[in-house]
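A single protein chain has been removed from this complex, and every other one stays in its place.
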Amino acid sequence: MLLIRLILKNAFRHRLRALLTILGVAVALTAFGLLRTVLDAWNSGVAASSASRLVTRNAISMTQSLPYAYKMRIRQVTGVETVAAGSWFGGIYIDEKHFFANLVVEAEDFFKLYPEIAAPPEQARAFIQDRKGALVGVQLAERFHWKLGDTITLRGTIYPGQWPMTIRAIYRAARPGFDETTLYFHWTYLDEALKKTMPQRAGQVGFFMIGIDDPSRAAAISKDIDALFINSQAETLTETEKAFQLGFVAMSSAILLALEIVSYVVILIILAVAANTMAMAARERAGEFAVLKTLGFGGGTLSLMLLGESMILSMSGAILGVAALTPITTLFARTLTQYFPVFDVSRETMLLGLGFGALVGVLAALVPAWRVRTLGIAAAFRRIG
Amino acid sequence: MATPLISIRHLSKAYRRGTQIIPVLVDISLDIDAGEFLALVGPSGSGKSTLLNCIAGIDTVDAGEILIGGTDIVTLSESALAAWRSRHVGFVFQFYNLIPVLSAQENVELPLLLTHLSARQRREHAAAALAAVNLSDRADHRPGQLSGGQQQRVAIARAIVTDPTIVVADEPTGDLDRQAADDVLALLDRLNDELGKTIIMVTHDPRAAAAARIIRQLDKGELHVAHPAHPEERL
Partner (left out) sequence: MAVPFAYSWRNLWTRRLTTALTAGGMALVVFVFTATLMLGEGLRQTLVATGSPDNAIVLRKGSETEVQSGVARDAASAITTRPEIATTADGRPLAAREAVVLLALTKKSTGKVSNVVVRGTEDASLPLRPQIRLVAGRLPRRGTFEVMVGENVAKGFAGAALGQALRFAKRDWPVVGVFSAGNTGFSSEIWGDVDQLLPAFGRRGFSVVIAGLRHPSDLAAFKNAVENDPRYEAEVWRETKYYEKQSEMMRKFLTVLGVALTAIFSLGAMIGAMITMYAAVASRVPEIGALRAMGFPRSGILLAFLLESLLLGGLGGLAGVGLAALLGFVTFSTINFQTFSELAFRFALTPGIILASLIFSLAMGVIGGFLPAVRAARMAIVDALRQG
């Protein structure tokens, strides 16, 4: 249609300015997408958690331990199928820069609880059988170029000393979005050593992971478990895995809020750039519009034309920005892998980016389009002369 | 007779577009005395504006020499040429080319910023120039608040404020109605007559040409024989 061609030509009438506008929108939208991806990554733990798993920890805080002996009693609560004890080990590999999550767990029960952790059966067996064995995520192994059979040593911070272990199994996430950057080794290895060196710290765990039969009864079962230990030395707090992960995220809520605010600030920046271009374009062509009006084009049509131009520029920028997001995210993921094990651009983020691009296109054209509608022909001609 | 103020010898200039060579000025030789009021006329594309630009030092030549006050400006470097222009040339353009955000007074002061005068001296000179063109009462107005004729007069004030050696005017009346054009031409005439300013004007307006003393015609880059604007005057 002639009108569409006209709109296109007008949008690129000033080629440099059009390209710069598209670029500006693209750059800012990439930043927006990056921010949203960071926010998503922060919440990735929540997304990966299961409704049929509970976490039991010390009611005082996560840094207090629970007696291992609790396991027997928890197992007996109605609805509980599997219980696996574990602790955050927090060991350092080489130095702080090589940070990754490492935990001790009761291997067999742990595997039962986490079908998302998929390792080849013979590796899983080798891991279970070697008390000093380690199970590592495939991304973690790739990061440090570990292979099966390698021996690595962790320097304990909470549990002092050097802790050598052998990599017996490498797992992949059976479900997308599940973390592949953690190292697990045996709680029995830790406990045996503690019995010899620091007996007062032996027999303790950081948490119990609990598998239940009926997710709809999660709240009730949690209450039953906690009821077992009221008025004992270590009172417990049991909640679903999801609630537990949400709790973690909430601790950084201030930072997350700041990031969200900043992401909207970016949109405003884009808007400023786009609105500026459209205002300039409209002002320069006031005379033209007057001529078109004398030819019979209505104010409404001219407004739509301006809107069309604005949309072409902003959507081109949006598409470019969203397209650039994936390669740039991959780049960041490599550097940020220790903070964010899962760092993927979600479809939602891409749609949001495109959506905001469209919104900016409309808003930027709003005032110029309104002006063009109400443009008095004589006034416009007077302005040129 | 005194040596001419401006002496042009064998001036040539051509435009190259790919392999095509389009001649614009062809072997032009011309003398202009001090105090002369010269009009360059000719059809569109005759090269008259180009010749004016070369004399004024804002365009380059391919061959020839342009001696003004003893200096061959063809040999000057770009920055030397800029400095030369600031001292020796005053410009009047068809579309005035005033700075919209500056007042009339400030516009006239502009060329003085390239001199070593103090701020007070600059203001005084500018005020005098504005008085010479009868626009003292509009000193604080911006170009947008002035009519076309008034703007052109401000431009003329700007052109003479440094007391330049020559004043060049490219179609000075091209954008003016008849009354305003007459005012401007009368002003130029006075400047030439009373203040002895050397004025070189390009125009295709016969009325404007008639205001000058001498008319030279260009056609396809070649200069024709001189003839007086008023045939009753002798050359």
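Going by the order they are written in, the chains are A and B; count residues from 1 in each one.
Methods note: a contact is a pair of C-beta atoms (placed from the backbone, for glycine too) under 8 Å apart; a residue touches a chain by one contact, two chains touch by 3 or more.
The model shown is predicted, which means the values in this text are computed figures rather than measured ones.
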For this session: Taking the complete complex into account, tell me which visible chains touch the one left out.
Result: A, B
For this session: From the listed residues A:61, A:216 or A:374, report the one that touches the chain absent from this view.
Result: A:61
Problem set entry | Absent-chain contact - pick from A:7, A:135, A:190 or A:273 | A:273
For this session: May I ask which residue of A:94, A:158 or A:174 touches the chain that does not appear here?
Result: A:158
Problem set entry | Which residue of A:138, A:234, A:352 or A:366 touches the chain not shown here | A:234
Exercise. At which residues does chain B meet the chain that is not included here?
Worked result: 53, 56, 58-59, 78-79, 82-87, 89, 91, 93-95, 97-102, 106, 110-111, 113-114, 170
For this session: Could I get the residues of chain A that touch the absent chain, sorted low to high?
Result: 16-17, 20-21, 23-25, 27-28, 30-31, 34-35, 38, 59-64, 90, 96, 155-158, 160-161, 200, 231, 233-235, 237, 246-247, 250-255, 258-259, 262, 265-266, 268-270, 272-273, 275-277, 279-280, 339
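By definition in this document, only the chains that are shown with their structure count from here on.
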Problem set entry | Approximate Å spacing (C-alpha centroids) for the pair chain A, chain B | 69
